[in-house]
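Of the protein chains in this complex, one is absent; all others appear in place.
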Amino acid sequence: MSQIQSVATVSPSSIESVKSEVTNEFLTFRLGAEEYGVDILKVQEIRGYDAITQIANAPVFVKGVINLRGVIVPIVDMRIKFGLGEAEYDQFTVVIILNVAGRVVGIVVDAVSDVISLEQEQLRPTPGMGSIIDTEYIMGLGTLDERMLILIDIEKLMASSAMGLIESGFN
Amino acid sequence: MTKTILAVDDSASIRQMVAFTLKGAGYEVIQAVDGQDALDKANVHNVNLVLTDINMPRMDGLKLLETLRNLTHYKTIPILMLTTESDNEIKAKGRAAGATGWLVKPFDPTRLLEVIAKVIG
Partner (left out) sequence: MSADLEQFYEIFFEESSELLADMEACLLRLDVNSPDLEDLNAIFRAAHSIKGGAGTFGFTDMTEMTHMLETLLDKLRKGELEVRSEMIDAFLKAGDVIKDQLAGHRGEGQADPKLAEEVCEELKRLCEETQTLSSESVKSVETKSEEIPISESISSTSEIISEQLSPTDDSANETYRIEFNGSDLAESVLTHLMSNLRSLGNLDNLTSETGKGHYQLRLRTNKSEEDIWETLAFVVDPGNLKIEKESTEKKPEVKSHHVEEPKQHSSITADYGFFPGAPAAPIETPSAGQQPAENSKSDSQIASKSQTKATAAAPASETSSIRVSVEKVDQMINLVGELVITQAMLAQTASQLDPVVFEKLLSGLNQLERNTRDLQESVMSIRMMPISFVFSRYPRVVRDLAAKLNKRVELRTIGENTELDKGLIEKIADPLTHLVRNSLDHGIEVAEKRIAAGKPAQGTITLSAFHQGGSIVIEVSDDGAGLNREKILEKARERGLPVHDGMTDQEVWLLIFEAGFSTAEKITDVSGRGVGMDVVKRNIQSMGGRIDIESALGVGTRMSIRLPLTLAILDGLSVAVGDQMFIVPLNNITESLQPSAEDIKTVSGEGRLVQVRGEYLPVIALHEIFNLRPKVTDVHRGILVILEAENQKAALFVDDLIGQHQVVIKSLESNYRRVQGVSGATIMGDGKVALILDTAALVMASQQEFV
């Protein structure tokens, strides 16, 4: 009974909080000269770049797999994926572990900047071109002071057949 | 004081349903999978009521009833048997073996609690 009561008292306020929350939080990272953002809710953790096991006949941007506490996780190099050239891995190179489409995937980025909140009015629709990413995978552009953020629909991107991470069913 | 009920049934689903219902109503429940198991547990726990199925492997409910009634502690405590509606013969046998009453399977949780409440309040 006590359980039911507590649920009853909590739920109205939680609904309100969802309604008022028009801001979204993004984890921002750098790739070359550009700054990107991904939905913070998709991010599981951030870790350094270490021992990786190559996988045969994988797309070039799939660097291989790592052991993440017993789970085998594929690692994608976003620089290579976006055609920004082969990255030099150093102590600042970071892997963002994402939880997308029911899978765990890691992406290698140059550096992680911070977590920012964007109000609805700070979001702009995606212009027709001008980015290295297919606009299909861009949710929009965010502006923060003088900075411009490219907000990636990371779930859609990772699940796309172009990534080759998920069995497409045609193979 | 919390009353303790020994629930005996070889069917895990019914036993757990019974246990769940009784626990929900604030009773302490000890589960046993057959008569022998029940007897072993009856000897170590202070049981206020026994609820037993009749048809069980190893030791059936009737034998359990008789055996329990021969134990000092179980001479006077209520023992209810679970039967199916066609078991009038079983009811007679259960009565002879010392059952306090019967409850027909299938039963719903409300009815179970109602009957138990009548016996041990």
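For clarity, chains are labelled A and B in written order, and residue numbers in each chain start from 1.
We adopt the following convention: contacts are C-beta pairs under 8 Å (C-beta built on N, C-alpha and C of every residue); 3 or more make two chains touch, one makes a residue touch a chain.
Just so it is clear, the structure is predicted and the values come from calculations on it, not from any experiment.
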| item | value |
| --- | --- |
| Residues from chain B at the interface with the omitted partner, ascending | 10-14, 16-17, 20-21, 33-34, 36, 53, 55-60, 62-63, 66, 69, 75-80, 82, 84-86, 88-89, 91-111, 115, 118-119 |
| Those residues of chain A which, in the complete complex, touch the missing chain | 51, 53-58, 64-67, 69-74, 103-105, 164-167, 171 |
